[in-house]
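I have a structure here, written as structure tokens, and I will follow up with some questions on it.
Removed from the display is one protein chain of the complex; every other protein chain stays in position.
What follows is subunit A.
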Amino acid sequence: MRHIISILLENEPGALSRVVGLFSQRNFNIETLNVAPTEDPSLSRLTVTTVGDDRVIEQITKHLNKLIDVVKLVDLTEGNHIERELMLVKVKALGAARDEVKRTADIFRAQIVDVTPSVYTVQITGDAGKLDAFVQAMAPIGILEVARTGVSGIARGDKLLSL
């Protein structure tokens, strides 16, 4: 099963490499990885999506917790949560396809953020499934390039991941 693990990480040099290294060292899987500073400059928030059975996920969270630079973590998929990813897609936009790209983007509530005579760059946010669906819809028209941020997430309601 797919899990979204959000981690508060010390904003220290090399901290990220410890997390990433742990996954390869122990033969765990990383599907997506997203990392950025938080409102507290001493902390980064890192979100990783991974796939594994309960035993594997338990080991992943335990080993992550063991890293000295990991301050706190939560498996968001254990409760209600919001999951978002941002994607930028460059598609061929020539002739009839130009309209088709625009229509499809509207259906997905995506925005066209850059335009040339032959190319549209589309920005779309949503959960990973929605982004996959958009890629599928665009594929016949001609995708030139895709840039995805990887999943970021947060728990619903009062639940917090903070110090």
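Just so it is clear, a residue touches a chain if its C-beta (ideal position, glycine included) is under 8 Å from a C-beta of that chain, and two chains touch if they have at least 3 such contacts; residues count from 1.
Here is the rule we use: contacts and distances are computed from a predicted model.
Select, from "Transcriptional regulator", "(2Fe-2S)-binding protein", "Acetolactate synthase" or "Heme exporter protein C", the UniProt-recorded name of the complex's unshown chain.
Matching "Transcriptional regulator", "(2Fe-2S)-binding protein", "Acetolactate synthase" or "Heme exporter protein C" to the record, the invisible chain is "Acetolactate synthase".
Just to verify: which one of A:P13, A:P41, A:P117 or A:G157 makes contact with the chain not shown?
Only one of A:P13, A:P41, A:P117 or A:G157 touches the chain omitted from view, namely A:P13.
Per the definition of touch given earlier, which of A:H63, A:H81, A:R98 or A:R148 contacts the omitted chain?
In the complete complex, the chain left out is touched by residue A:H63.
I need the residue numbers on subunit A that touch the omitted chain, in ascending order.
10, 13-14, 17-18, 21, 25, 55, 58-59, 62-63, 65-66, 68-72, 163
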